[in-house]
Structures are given as C-alpha cells and as structure tokens.
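Just dropping this structure here.
With one protein chain withheld, the remaining protein chains of the complex are depicted in position.
Showing chain A:
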Amino acid sequence: MSTTLKPAPVSVASIPLTHGHLPRGAEILVGVVAAAAAGLFPLLLGWGLVAWVIVSVILFIVGLTVWSAIVETRRSATDRMVTALVWTAFGIALVPLVSLLWTVVSKGVPAINSTFLSYSAFRTSLDQPIGIYHAIVGTLVITLCAVVISVPIGIFAAIYLVEYGKGNRLARGITFLVDVMTGIPSIVAGLFAFSMFTAFFGAGYRAGIGGAVALSLLMIPIVVRSTEEMLRLVPDDLREAAYALGTPKWRTITKVVLRTSLGGIITGVTLATARIIGETAPLLLIAGLTTRTNVNPFEGFMTTLPVFIYSQFQKGTAADFELAWGTALVLVIIVLLLNIVARVIGKIFAPKTGR
C-alpha cells in the first residue's frame, strides 16, 4: 500500500544503543576471587573470621564496580555498586536477628523437657524438678487481662478519632497525647500502676491485675494508632454507599467500616500483644515475684516469663542460667506464634477481590 514511503534515512552518527556487558555470573566470579584474596589476610596475618568477611565484602564491591566501569557504562557500574551496597546493608541487618535466634535456640533447647513446662518453680521436696508452668500461666493471665482492658478502650478511641473527631481540637489533642503515651518508658507505667493501686487498696498491694493495668497503659496507644490507620484506609466511598442506603451512622461504623478493616485491626491488636508480652520492668514493681502458680489476677503475686528470666539471671548459678535460656526460648516461641496468628487472621478477614 504505502509503496511511496521511503525508508527512514540511516543516520551516520546514530545513538549507541548497545554497550559491553559483563559475562553472566560475573557477581559469583568476583565474589569467589574477593573471598580468596581476602583469605590471604587470616592466613598471613592471623586475622579472624569477621575480618575476613568484611574484607571480602569490600573487595567484592570495589572489584565488581571497577570491572563494570571498565567493560560496561558508568551507569551500570553505579547500579552494580548500589545493588551490592543494598544487599550488604540487608545482610548486616539480618546478623543480629539470626545471631539472637541462634543463641536463644541453642542455649534454650537443652532446658526444655516435659517437667520444664508442667512444673512450677515451687519445690515441695529437694529432688523435685523446677519448671516454668507458673510463669507461663502468669504471662497468659496478665496479658489476657491487659488485652481485655486495652482493646475496647483503644478501638473506641480510634473510632472517635476517625469517625467523630475528624480533626477537631479534642481529637488533635487526643492524637498528640496518644503519641506521647507511645513513648512512655515502661517503668513509668509500672510506677503509675503501683501508685494507683497503692492509693486505692493501701500500701503494698501487689497483684497480677496491677501488672495488667501497667501493660495496658503501654498497649492502648499502640492499639489506638494501628486501629486509627486501618479505619482511615477504609474509603469514604463505602461510608457514603452505606449512608445513601439509609443506614444510620453507628451501623455504618459497625457493619461497614469495622467489618472492612477487621483484619487489619486484629493484626494490630495481636502485634501490640506481642509487643507487651515481653515487658519486665513494670511487672517487677507491681506483680511481684513468686515461685508458685497463681491463676487469680486479683490476689497474690504473679510471675511472668520475662520476670522469671530476670530473677534466674540474678541467682546466677549455671542451672539457673539454663532455666533462663529455656524460658527465653518459650517466650520467643509465644511471640512468634502470635505473629503467625496475626498474619493468618489478617489474611482471613481481608476484603476479598474474588480474582
């Protein structure tokens, strides 16, 4: 058809569209060479493993960048250097996490056996084994009480802030105070709970519920903030759709807004729970320390896992240390389970797209 069209004139000095490329697997090659070259230092100078890894990484980044700058363009060299740096940063960030998990697991596993989880630290005879049953019960009871106190207050406060306050002076004030509360040191929360219970029930009142109050002081701001974010994510379109059907405001909030953001809210609450379950300081003050199992949060001392770890380290014998590491492992596992539960629940309640 378009036979009259001439081919486009070939430009002599055309823009270069191709340039040299490093061979495939260049990163691996440079990595091996860098590791081998860095290996000379430990051999000749007697440096340790850490120094070897650090030197290898530096050699790798420099080598890859220089090689790429020679063969490829400047832009590719920058790209390779920044990519390598980002991966290095990622690796450094992982080091403490992996190291911590490894330490807890390797030191904690030997302590764990059937009596460890089912006996309390209260002995009725000298040959009776010591366990952490009392601390597990204490942790669960105190955390449950804290959740029961915090969740309604936190969610209702967030509903006020998002649905009713809408940036008026009171709402802005509350948001500011919540932000301040997020930063309260936990020991201050413990002191507050301690003095409050002293004021109400007389000097020396110590019980699990006091610990729960102190923990809920730490938990409420987290619940408020996460719920607030989730409620703000619900599009106004949905609220308007509900209003246009003649739905009253409170039903719109309960049946549409909360229902839509339920997954996120539950995830936030679970993560807040995981955050407070490891608190030690306020519980040392108000919940006391005991070796017996106590399920009543309103009477008697109550020990939680972190407090038990602390008290074992204070005692300082090898057997006590082993118990402490075992307890730490149990605590980490509980937090891990809470995180997994949060993710699963978030998935289940997330709005379905059906695609």
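One rule holds for everything that comes next: contacts are C-beta pairs under 8 Å (C-beta built on N, C-alpha and C of every residue); 3 or more make two chains touch, one makes a residue touch a chain; residues count from 1.
Everything that follows uses one rule, which is that contacts and distances are computed from a predicted model.
A.B. asks: Any idea which of "NADH-quinone oxidoreductase subunit N", "Crp/Fnr family transcriptional regulator", "Phosphate ABC transporter ATP-binding protein" or "Formate dehydrogenase major subunit" UniProt assigns to the chain that's been left out?
C.D. replies: Per the UniProt record, that chain is "Phosphate ABC transporter ATP-binding protein".
A.B. asks: Out of A:His21, A:Lys255, A:Arg292 or A:Lys315, which residue would touch the omitted chain in the full complex?
C.D. replies: Checking each option in A:His21, A:Lys255, A:Arg292 or A:Lys315, the one touching the absent chain turns out to be A:Lys255.
A.B. asks: Kindly note down the residues of chain A that lie in touch with the hidden chain.
C.D. replies: The list for chain A reads 166, 235, 237-248, 251-252, 255-256, 259-260, 262, 351-355.
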